[in-house]
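Here the complex is missing a single protein chain, while all its other protein chains stay put.
So, chain A:
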Amino acid sequence: MAKKTYDLLFKLLLIGDSGVGKTCILFRFSDNHFTTTFISTIGIDFKIKTVELRGKKIKLQIWDTAGQERFHTITTSYYRGAMGIMLVYDITNEKTFDDIVKWLRNIDEHANEDVEKMILGNKCDMEEKRVVSKERGEALAKSNINIERAFSELAEAILDKTAGREADADAARIAVERRPSRAPPARACCS
């Protein structure tokens, strides 16, 4: 049945250290396609994907940014206009998680005040090399375990706001994934 069209456009941004897998997440989410080759993103790129949330069709325009240090001053200028920002780190690399604080500071300085934020731990397929503990939140690009959900949650949070509802105070909204009951993802994805 043809449903009423609410074509909302949400602009989302992926940020995080170089090599944490931002581009990979973007490809995985938009094309359902995974590549192991690492080509550093030199610039910013985007893809679109339409999702349906609460009966509304929402077009996500997801921007992937260069993570390399030397581009930081330039990439921060793209924060403005983003409605949601996904901060990505690599669970096998402590530094990328520590740097999240720095990225959050960047967001405070350069993004819209009411931007929705979400932290995403990537590379959960390399559980044996994990150094960042699980409780701190994660998603998994390679087996696509939580990427869809992460984007949905982020989009839903934005939808809450656009619907005019008050978002939870002005505290940074960080979706922390807690999954004690779930099987460790590492086994699930290495097949």
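Definition applied: contacts are C-beta pairs under 8 Å (C-beta built on N, C-alpha and C of every residue); 3 or more make two chains touch, one makes a residue touch a chain; residues count from 1.
By definition in this document, contacts and distances are computed from a predicted model.
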Choices "phosphoinositide 5-phosphatase", "AP complex subunit sigma", "Probable D-2-hydroxyglutarate dehydrogenase, mitochondrial" or "Small ribosomal subunit protein uS15m" - which one is the UniProt name of the chain not shown: "phosphoinositide 5-phosphatase"
Listed residues A:A82, A:I119 or A:V132, member touching the removed chain: A:A82
Chain A residues that touch the omitted chain in the full complex: 1-2, 5-7, 9, 11, 13, 30-31, 42-50, 57, 59, 61, 63, 66, 70-71, 73-74, 77-82
